[in-house]
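Before anything else, here's the structure in question.
All protein chains of the complex are present and in place, except for one that has been dropped.
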Amino acid sequence: MADMIIKNGTVYDPLNNIPGEKKDICIKDGKVTDKIKEKDATVIDAKGKTVMPGGVEIHAHIAGAKVNAGRLMRPEDAWMGKVPKGKLTRAESGSSIFNVYATGYKYARMGYTTLFEAAVPPLLARHTHEELEEIPIADKGAYVLMDNNWLGMEYIKNGEIDKLAALSAWFLKATKCMVLKFVNPGGNEAWGWGKNLIEVNEHTPHFEVTPAEILNAFAEVNERLGLPHSIHVHCNNLGHPGNVGTTIDTFNAVKDIKPGRSDRKAILHATHAQFHAYGGSNWKDVESESKVIVDYINSNDHVTIDMGQLMFGDTTTMTADGAMEYDLHKLSRRKWINCDVELETGSGIIPVRYSPKVAVNTVQWAIGLELALLIKDKTKIALTTDHPNAAPFTKYPEIIALLMSSTMRDGMMKGVHESIKRTLLPSECAGIELTLEDIAKITRGTQAKLLNFVELGKGHLAPGADGDVAVYDIDPDKLDGSRNPDQIINAFRKAIYTIKGGEIVVKDGEVVATPMGRTFIANPEIDESLNKAMLEDLTEKFVHYYSVNMANYPVQSRYLRNPFEIPLKPSKEVA
Amino acid sequence: MAMTITLKLKEAIMVPIEADSATPDNFAGNAEKDIKAIKVWHGNTEVALDRLFDVNVNGNADKPADVKIIFDGDMSRVKHIGEGMTDGEIVVNGDVDMHAGALMEGGKITVKGNADGWAGRNMKGGELIIEGNAGHYVGSGYRGEARGMRGGKITVNGDAGDYVGNQLAEGEICINGNAGLMPGLDMRGGKIIIDGSAALPGAGMLKGTVIVKGDNIEMMPTFGADGTETVDGVEMKKFVGDLAVRGRGKGTLYVK
Partner (left out) sequence: MNPDSTIVTDVVCPLCGSLCDDITVRIENGKIVEVRDACDMGESKILGHDRIKSPMIREKGELKEVSYEKAVKKSAEILAKSKRPLLYGWSSTTCEAHEKGIKLAAEVGGIVDNTATVCHGPSVIAIQTVGLPSCTLGQIKNRADLIVYWGSNQSQAHPRHMSRYSSFIRGFFREEGRKAKYVVVIDVRDTTTTNVADEFIKVEPGHDYKLLSALRAVLADKADVLPDDVGGVPKDAIMNLAERMKKAEFGVIFFGMGLTQSRSRYNNVVNAIALTRELNQFTKFVIMPMRGHYNVTGFGQVLTWETGYPYAVDLSRGYAWYNPGETTSTDVLNRGECDSALIIASDPGAHFPGKSLKHLSKIPVIQVDPYHNPTTEFADVVIPSAVAGIEAEGCAYRMDNVPIMVRKLIDSEYKSDEEIIDDVLNKVMEIRGGK
């Protein structure tokens, strides 16, 4: 691969304190470097353009059983988004759930180069990897669901944290994932009987542990294993009016846990916070309680969040929170898929249409923006839509414009339900506009920081970083974002260049190369005798209760073409 | 101004042609040579219209309303005739293949022969007349959609196949002969009138009206009798349903 120099662009690299400087970026052997010999290099003239590190997706549902079940259930969604194959590209389908090719291409067109799939049911992990291996261009990784793990809950009940660590390590390795993920902890087991948990101190049937206990124990384990990211949590009671209390209780449930590594303060990442910030008591009087979340995040370091920004229009909701999807189904009576996964977790899917005429949708739309506008430290909040739950990820450019332009927000607020008065968008948020530097944080820098992928070369452009770069058609010197939201939308929708590992993959918004990226995995090492003790218990579960033999359970190495093992920083107790 | 385009197949074909581009909307404002060059799909190959059809253009027109297209002869291997048209007229002097008048928004299509499946699928407006018989899914929606046809009128002079008006939301479908299985399946609005017989009419319906005038009707067990009413001068039994759909089955079914 030829060396590359991206010349004269305005560079936004917030993790290296570069808030928009005229600067050249050199890439050699796929990595950013100080200097190269210009005469042998591919030269990209970025004069009058914005240059950022490649985008990083911290939470989206892009591959695996749920995503594919959603595709299968919605041929009408596939048909609406069809794009014929090109010389280089395969046919695309989907308008809220994309086929594997469209997923890779669409992210790349927006300048994204690293993607994380946020929910892998362990038993079905093989499926997730089959799809990840077909998504072109980006580097990828995945989060394994440990929320309702039978043996895990038994260990927690018995206070066997050491074994819980060994169990977590086994599941990370067996599923080839790299983050411990929790969706409706304890609640999915209750949903196995058609019930649910609402409060963090309720006990799940039979196993008699609470969401708070589950999260506290796993947070401890996460730090002992020295995983790069904190535990990643979809709190209980998602989407219900008045749920902000449950959310804060969840945050407090892990407050006593100390970070296991010095390069991260967060203990818990609360995903799609928008869905967890409601006041009121029913669908009519629901109101924004974003302030409660904002204040908490502004004054605590152990919790970080992503937005889960909702946008109006048609999309598909899919989550491991099967009980919540059933609640949505009861409201809309639209088609509904549920798939509970034995001994582990659940899931549900329904199509949804968010309307600005609906009170709750309007409040939801406002809350995500409020969080991003009002949280002071933009490295504590990441831009997401919980794709495709609150909106497809293809809406990111519009969300960026809404955050950068109060004029655009004011315009949109004219066409929404009067419930907007029960939000902070018209009041506290009035006039607040994010800068391109803020945007560079919430779309890449923050993600890399929260995932602890800075050292691994993501989310920044210092020498040694991956040669993942996005060049957007915005001249910061001339941009008046407030008055030109359309320019922002168009620029972020179609990068002029997306460069992945030093290779141009998108030019003028079109895919020009489709290399295959790496898949990040974590392989925690566990003390042998501890591991043996855990395996005896786990074998019991397989012999009697799983429907698959233990020998056939772990994802075989043939499923990953380019695995990349991330370094861990384990504590003494486990290694 | 008016333009008449006559299309006649050059030879009998096995692999179907997909002629969704041959509409008044696409022909209006074009010169003869441009019309002849409009591409249609033949299997996996895109070819100029005049490679497959003898194309005869008479007059000219700026807007679709002034365009009349005559498909001359047997078109039973030509799919998507008149798909998405917004205005103007199409006459087919023979049979048509699937999806005739699908997604149609306006104008008029007359099929002198029979139509295969999905005639008038997802229709929004305009008029579709099938003088012969029609296949399955007349005036239905696409797979997975909650709402199918949303407007316009479909008339079938002969018999229709199964699932007439599946997912029907608005508009009217008249079958002058018999209908097959489950006309009005899962419909949520609009009206279906069947002069002949039908099996399990209105199954799963939420709203709208199904009228079956023939003698030979297999009824769903989940409709509630609601007296009698005079429909088009004939006294008919009125039913409400489909009551299998909890709390929402509020359609009306009239039978003799």
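Note that the chains take the letters A and B in the order they are written out, and that residue 1 is the start of every chain.
Following the convention adopted for this analysis, a residue touches a chain if its C-beta (ideal position, glycine included) is under 8 Å from a C-beta of that chain, and two chains touch if they have at least 3 such contacts.
Predicted, not measured: the structure shown is a model, and the values here were computed from it.
Participant: Determine which of the presented chains are touched by the chain that is not presented, and list them.
Facilitator: Even though it is not drawn, that chain still touches A, B.
Participant: Given the contact definition stated above, which residue among B:28, B:96, B:109 or B:200 touches the chain not shown here?
Facilitator: B:200
Participant: Any idea which of A:25, A:110 or A:337 touches the chain not displayed?
Facilitator: Considering the complete complex, A:337 is the one touching the chain left out.
Participant: Of the listed residues A:99, A:304, A:443 or A:487, which contacts the missing chain in the full complex?
Facilitator: In the complete complex, the chain left out is touched by residue A:99.
Participant: Identify the residue among A:146, A:293 or A:349 that touches the chain left out of the display.
Facilitator: Of these options, the touching residue for the absent chain is A:349.
Participant: What does the interface between chain A and the hidden chain look like in terms of residue numbers?
Facilitator: That gives, for chain A, the contact residues 63, 65, 67-69, 71-75, 77-79, 82-85, 90-94, 99-101, 123-124, 126-127, 130-131, 134, 150, 192-194, 206, 326, 329, 335-343, 349-350, 544-549, 551-552, 556, 558-559.
Participant: What residues on chain B make contact with the chain left out of this view?
Facilitator: Counting over the whole complex, chain B touches the hidden chain at residues 14-16, 18, 41-45, 98, 117-118, 136-137, 142-144, 181-182, 185-186, 200, 203-204, 220-225, 242-247.
Please note the rule applied: only the chains that are shown with their structure count from here on.
Participant: Between chain A and chain B, what is the gap in Å from one C-alpha centre to the other?
Facilitator: Each chain's C-alpha centroid was found; their separation is 45 Å.
Participant: Would you mind writing out the residues of chain B in touch with chain A in their complex?
Facilitator: Against chain A, the touching part of chain B is residues 142-146, 248.
Participant: Would you pull the chain A residues touching chain B in the complex into a rising list?
Facilitator: My answer: residues 73-77, 79, 333-335.
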